[in-house]
Each structure stands twice: as structure tokens, then as C-alpha cells.
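Only one protein chain is missing from this complex, and each of the others stays in its spot.
On to chain A.
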Amino acid sequence: MTALPRDPRGQSARDRRNTALLHVILIPLALVFLAPLWMMLVFSTHPETAIFSPAPPLWFGGSFGENFRGLQADTNFLRALLNSVVIASVYTVLSMLLTSMGGFAFAKYDFRGKNVLFGIIVATLTIPAFVTIIPQFILVARDLKMSNTIQAVILPSLANTIGIFYMRQAFLTVPTDLLHAARIDGAGEFRIFWQVALPVVRPALAALAILLFLASWNDYLWPLIVLTQKDSYTMPVALGTLVGLTRVSWGGIMVGTAIATVPFLALFLALQRHFVAGIAGGAVKD
């Protein structure tokens, strides 16, 4: 359908028919994709009796505050939210720093061992993260005694192979002449990286930052393993403790899921370009 010849004067009869057909298929499908999100938002504002009534609500109610208080009482949700914000922020900043420094080295320098090192990193790209979870747990919890700390959540995920690959691709687009000019002006190597190269790749960095933050924000399995005390829980772990129970406060859970999701839906609307660039950028290969 992308390929029909363009007609500057307007649509042919066949085009009009195809346009109609396309929308007849896509509109219901789009509604199906939006429905779970809509239910999540609506249910977060209703008491459980309304959610489970014979005619469930389709529009917002007034019980958000009450549901939130229930959720807070069950899980100390505010604490979990704070933990998640701190962990995701620190992780994003550190990971951007490490992967952009490493990506810069791989893209802009020739040095002994470069191809071997990069080869090893790329070779591990298709190894499932699952493989390392037990040694990581032993290292973090038993050897380093870090259970229930922020470091325990952040450290292992800093070994981000896709990030370094992505930043290398980004730095390859920076003209070497630009770096050389700075070098002639007497700038040190770190200053060249920080003040010359990094500003050039800012769009790629922004896209990566969004993806890193989101990945950390939504991570479940690893925090579930290393965080064992209620006060150290991240938001997904806190919510997970509720979902598995038989007696579940659904209004409260929907409040939690909405709080975890809505800021990103808003961000997504505002920064769609960066999200898309980040995801598409992961697919770009040499």
C-alpha cells in the first residue's frame, strides 16, 4: 500500500477505497490496544465494589484518594516510589556515563586490544541475562553483602552491552576533524569527550536515557531477588506482592499501576521522537 503512485491532484477511487478499508481495520484494533490502559485509569478511581459490580464503570469516579490510601497502607507505596525514582535516576546517569565513555573509546581511538575487546562485548549480546542471575546474586548478596541496598539493584545492570554498542554507533558519526581541532587548541582527552563529542551526540544520549530509565523503572526480577525488606522495595516489587495474593485490593493495584505508567505515557506523547529513535537505534547495525 505504500507503493501506489502518488497523484498530486487527490485520491483515485481505488485509493479512497483502500483508505476506508485501512481505517475500518485499524480503528477497532487501536481501541483494543488502548482498552487495557483505559481500564487501568478508570478502575483506579473506583471502589472495588464498583469494579466488581454487574455494570463496571467506563468513566472516572471519585475514589482515587481512597484507593491510594489503601495502597499506601498495604505496601508503603510512597517509599517504594521514592526508591524507584532514586534507583532509576542514579542508574540512568551512571549508565550513560559508562557507556558513552566506553563507546567513545571504541569509536574514536585506535588502541591495542580494541577489536578483541569489542568482539567479546558483541559476542555476549545474544546471551540471555538469565544466565548470569545466580552468580550475580551470590556476588552481590553473599560476597559484597549488599542485599536491600540501592547498589545491589544498580551495579549488575550497569554492564549494559547494548548501551555501549549504541553509543559507539553514535560517536562514529562525530567528525574526527572536530576532535582534532580541539586537540590542537590544547584540550585534554576527557575535555574533548565531555565538551566537544558529547554535545554532538546529545540526541542519541537523550534517546538512550529514556530507554535506560524506563528499563530500570520497570525492572522486576532482579530487584525482587536482591530486595527482601519492605522498605527497600522498588515500585514493581511492591506492586508484585499485592498481585500474587488471593485477596487483592484491585482499586489500590490499579492506582499503583497508573502511577507507574501515566508519567511515561505523558512523556511518550511529548518525546515520541526520542523513544522511537532509541528503539530504532538499537536495531541499527554496521
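The definition used in the following text is that a contact is a pair of C-beta atoms (placed from the backbone, for glycine too) under 8 Å apart; a residue touches a chain by one contact, two chains touch by 3 or more; residues count from 1.
We adopt the following convention: contacts and distances are computed from a predicted model.
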Name check vs UniProt for the chain missing from the figure, options "Sugar phosphate isomerase/epimerase", "Lactose ABC transporter permease", "pre-crRNA processing endonuclease" or "NADH-quinone oxidoreductase subunit J", returns "Lactose ABC transporter permease"
Given A:Asn83, A:Thr99, A:Gln169 or A:Ser232, the residue that touches the chain left out of view is A:Thr99
Only one of A:Gln72, A:Asn148 or A:Asn218 touches the unshown chain, namely A:Asn218
The missing chain sits against chain A at residues 1-6, 11, 15, 18-19, 22-23, 25-26, 29-31, 33-37, 39-40, 43, 51-52, 56, 97-99, 101-102, 104-106, 108-111, 114, 117, 120-121, 124, 126-139, 155-156, 158-159, 161, 164, 176-177, 179-180, 183, 188-189, 193, 214, 217-218, 220-221, 225, 236, 239-240, 242-244, 250, 253-254, 256-257, 260-261, 264-265, 267-269, 272, 275-276, 279-280, 282-283, 285
